[in-house]
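Missing here: one protein chain of the complex. Every other protein chain is in place.
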């Protein structure tokens, strides 16, 4: 059930049976010479909708710009500052929890969002408790990173070994190829690819990762792989979501 | 050209010929008993992409949650506070202007966003000038409201007369029916519909507009009307965009 | 009744009969070679006090610095950033609504304030509702722009035609001449005056409007005209204020 | 020279000979049963203009709402939060220092403003240095409290002894009587008046100071006294201002 | 009783008999050629712990970085901006007041903290009242500056006369020598030392106070003096604390 394709009375009815909602969150950032700038949002959105179908859960609008400051030396990247993203998340949860939602399951497509999301959850719990919102104590948030699902991880290892890398990975590129086969890109990729340098400022990132990839070989990706990753993630996260909403 | 389906080298190439970008912005808010919660984002996104195709312009990711605090007494509505949305816009423009974009054309689907967007533009110009960003003086932002296009306005008048109303209007519902024919909703609509009360707090809004509509009869909408509105808006805004990017 | 010339027990008594208050808001910004930097505050304050007398309404202190970032490339301009002005308005309304005021009527002298004021109202309604302030649902804010009164507009058209322009207008200059006849300025005005360029950054504004005027010929202003504008605005806004405070 | 009655070319000319500006700051807060709510702004403004005349200094618009949170349990009081006032001051000084002003002399009428003003100055110096504004190192701010002038203090002691108190004092009431003789208020004042309790929350303040006075007997005030205080303050602060602008 | 060496059940027990807590606050800033960068935190912490022992009061963790922006042109200085420190203080008091503390006694070692602390107290009282926290009206904060104790002042006058100065003073250096005799530093001190220049920006400060001292001769300090200052401050502040917690 997609929130943006629902009416408010439908939401009201939904809330009679569940207080859970899935919120996809991605990023708008460079993904190497062949990866789509929307990769993280595309993956998170597709998988979140798959989980929503599998579990009858409400799926909210995709947060398609996240925390990607370290990628901003590449054109096309858009990032919120962490303090902005914290306010965004606080606003989402405040609105939805007043309406009766209390289980917020963020399906996330970007590693760089994790820290800020966790900080945002803490900030929000305290804000709702400060305001003495009626269901403040029931509000629970969780971040679920599709790319860290054990089934996804295992599959990536099998298919790509060390060439999976950690940014602009073949696994995420594969998912975007599955979702948008019309947007598969070709570009020469240097056989050697930087890896192992920690992430600091945007300028430093570009200096060390000149084409944007981090140890990955996205040329290995295929739409078929993408379907496999998609299926694995949807299955694993559907279980995880149900466990989350059914837990105390 | 869709930013999320592009690679960073493609953006780099794009910037050689244009510094313009279209940013769709909508809202996630109640639209009466039959209107989709995503109406404003759906319309803005569809029209923005149409304009992008017509003008070869880059189209960024849709800001699908806007300033809809007055609708938050209806379940399913999500809103940013104005101060949050200002930070979001500031972050978008700061990232993109550093990369070389300087003409920001927001195609907007929600009246409630206008004031905050304008405030955000002022805040951002001053921030960029304070930072002495190299192209600070060139940065220009404009908000273009598809529903205020004269061709759209005229068509709505012809088709619906007074029943167009001002929220959950048949014109915007029609566009969503055109875009998502599979999500056309039916629900009984009281023949009498509130109108004329100004907008204050969320509780006050719901008190005066109990089913969420403001003077509108969305039952008049059809997907065919939606196509007409879409075509009119794309045409008019394409001209407007080109004028904007070509102006000094 | 002027708040600054009242005592707190007088305010307490006033609140027994009315919860309305008029808040004048202007700006401190360049108004061309002959316009006073305080023009917008002077006009708003004078007219607000006139309305206060005509309607027995409480008139608060004048917010004499507003949102004028686009004028800051001219010396003497002072501006709040939109996010600052939002906090200022929130603080005013929070204090006053706790004391029992609930109808806030901003008489505004500066177009640049409108967007931020509207954003501030939304922010404030939500803040008061979040805090569960006792009268949060009753709080209503309205911005009334004296220069957009139909009677004012009509008079300006009659007196000045196209030479009214849109900044440093003869109508506003006339009101300041009526209020401060001792501060009528003379300076050569180029017969040609820039107009039609949209407002972006401060540097861009000065580039396109080198003497600060926007299509106006303030040399046409006279103190007598000022009295006419003043009378028209006071009359029209008095009716508007009464309608506002008496509405549900 | 009053900024609000000047034109921008006049400001430009002024800056050729001086970079100093006087900014009056008061408060809008209860001043006991007979004191005007605008007392602190009225005094600061009148004295600031007197100093401006005596020294040929530019006088900016009056900040008529300050930090008076502890008075907000009395109706009619309006206060900025300290964090808001800091942003306001930062915005004023940023605008004016970019235009070439560098000596900011705040003539203050309210003890409650002092701490926040000092905090704001520190915040602003650092902000301007962070931005590397061209004259950041030259910017200097000073707060001058007219009621703490030694001549004022001595006169208050002579005229009122212990009945001067520390809020709604006869000295400040006298100045308002001198400035606004038409607004002299009469009300019964209990002979016993609370004093000596420190200032904490607004509720606590009203509990301990039930009529708003702090140890004062404003019934002793006369307009003639007001003139004496005014003259003393203007003289002493004029010297202080000149010393400030002429210092390195 | 030191909070950091207590368990939460011990705190619970403490709250049955007292709602008071002592919070030491210092600074991390240059203190001239021989003064320790931690001087203000060291003094505040030692004296606060002495007061805690003498009065059986709870002593919280030391805020060892304060508001020292004007010292930041010297390496090793760390400062919070005033707006940051206000949030820090607000967070401390919000947490502790929810737990039942209501008397907050800040023992302060740095003059530069005073203004911001006072602003923070005002901000916090209003925040707690806005939230309608159960004990909001009881919360009371006080700043006690050990170096402004009359006994300390008198002793410094006796021992050092005019050579006490106002920053990197022999009295504070003496206390650090008493607390950390192993960290007594030697360095040549110019016999002439700057004084009398007001504090503005960091660059301006270093320009006028090139070695960081303000009119002081810290070479006069001895550990024995330090013990005397410590004893005097502990005695005087213990009385002050008891008066504070026992007052209404």
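Which chain is which? They are A, B, C, D and E, in the order written, and residues in each are numbered from 1.
In this section, a residue touches a chain if its C-beta (ideal position, glycine included) is under 8 Å from a C-beta of that chain, and two chains touch if they have at least 3 such contacts.
Not measured: the values here are computed from a predicted model.
Every shown chain touched by the omitted chain in the complete complex is listed here: A, B, D, E.
For the options E:80, E:159 or E:175, the residue in contact with the chain missing from this view is E:80. Touch with the hidden chain on the side of subunit B covers residues 94, 131-132. Although one chain is not displayed, subunit D still touches it through residues 130-132. The omitted chain makes contact with subunit E at the following residues, 2-12, 15, 28, 30-38, 41-42, 60-62, 64-65, 72, 74-81, 83-84, 87-88, 90-92, 95-96, 98-100, 180, 183, 185, 187, 212.
Throughout what follows, only the chains that are shown with their structure count from here on.
Note on connectivity: the fewest chain-to-chain touch steps from subunit B to subunit E number 2.
Following the contact convention of this document, B, E is the list of chains adjacent to both subunit C and subunit D. Chain pairs B-D and D-E differ in how many C-beta pairs they share in contact, with the greater number at D-E. Note: centroid distance subunit A to subunit E, computed from Cα atoms, is 46 Å. Separating the centre of subunit B from that of subunit C, both taken as means of CA atoms, is a distance of 29 Å. Taken residue by residue, subunit D touches two or more other chains at 72, 79, 81, 83, whereas all remaining positions touch fewer.
If the chains shown are joined wherever they touch, the resulting network has some other arrangement, not a path, ring, star or complete graph. Pairwise chain contacts present here: A-B, A-C, A-E, B-C, B-D, C-D, C-E, D-E [touch as defined].
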